[in-house]
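Missing here: one protein chain of the complex. Every other protein chain is in place.
And now, chain A:
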Amino acid sequence: MQASQTSIDPAEIAKFEAMAAEWWDPHGKFKPLHMLNPCRLDYITRQIEAEFERDLREEAPFKGLRLLDIGCGGGLLSEPMARLGAEVVGADAAEGNIHVARIHAEQSGLAIDYRHTTAEALAEAGERFDVVLNMEVVEHVADPRAFLATCRELLKPGGLMICSTINRTARSFALAIVGAEWVMRWLPRGTHDWRRFITPDELRAMSKAAGLEPLDAKGFVFNPLTWSWSISERDLSVNYVTAARRP
C-alpha cells in the first residue's frame, strides 16, 4: 500500500524485496518462527474470539477491532490479523522490517498500517487499541515492567493483551539457548540472554502491577517426533503465552 510512497531508492527496494522473500520463506532463515506461527495464531484468534464474542467461522470475524502488533517483523502475525478483518497497525523499531512488511502486504493485497516506531511513541501519541500483540518481545526489552505499563496504556478499557515469551528454567536454557542457538542454529547465537527470561509467575505479578488483569496462560511445546509445535495446558517450562485484560 504505502511502499510506493516511501522515499527509498530502487536499489534499496530490491534489497527489501529479497528480504521480504526471505522473511516469508517457510524453509528459510525464519523457519522456526513459521513452524511456531500456527500455534501462536491459534492462541491469539481463540482468545480474541472469546473476549470479543466473535465467531471464527464467519467471514472477517475481527471486523471493527483495532489491533497493534508490536515488533511486527515481516508481518507474520499482522497479515493473518488483517485477513481476519482487523484494522492492523504493525510497529517495529527496525526500519528494514517495516519496508519488508509493507512490500509483502502489498503483494498479498492487504491494507496494513506499518510504522517504524516504538510502543512508547505510539502511547505518547495517544494511539489506543482493542488488542495489543506483544509476542516474543518482552524478553528483549530493557525494562519489562515499564514496557507492560506502556502496553496497558495502549489498550482501550476492556482491551486484550496477548504476550508470549520464554520461561527461565533449566529446560529453557537447554532448549532455547543450547538447542535453538548453539546446536540447531535456528537463531543467531546471542539472540537471547537467558538471564532476562521471565517466569510465568513474574510476568503475572508484573502485569498486575502494571494494571492488567491476567486471564490465561498456556505453554507452546515442541514435539521432536512430529517436528511441530502444540499448545499445552500444563507445560509452560520453555515457551509460553498469556492473555490479560485492561479492566
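The rule is simple: contacts are C-beta pairs under 8 Å (C-beta built on N, C-alpha and C of every residue); 3 or more make two chains touch, one makes a residue touch a chain; residues count from 1.
One rule holds in what follows: contacts and distances are computed from a predicted model.
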Exercise for the section: Pick from "Proton-conducting transporter membrane subunit", "2-octaprenyl-6-methoxyphenol hydroxylase", "2-oxoacid:acceptor oxidoreductase family protein" or "Sulfotransferase family protein" the UniProt protein name of the chain that isn't shown here. Expected result: "2-octaprenyl-6-methoxyphenol hydroxylase"
Completion exercise
Among listed residues A:65, A:81 or A:236, the absent chain is touched only by A:81
Practice task
From the listed residues A:56, A:146 or A:209, report the one that touches the chain absent from this view.
Solution key: A:56
Completion exercise
Had the left-out chain been drawn, it would touch chain A at residues 26, 34, 37-38, 41-42, 45, 56-59, 79-84, 107-109
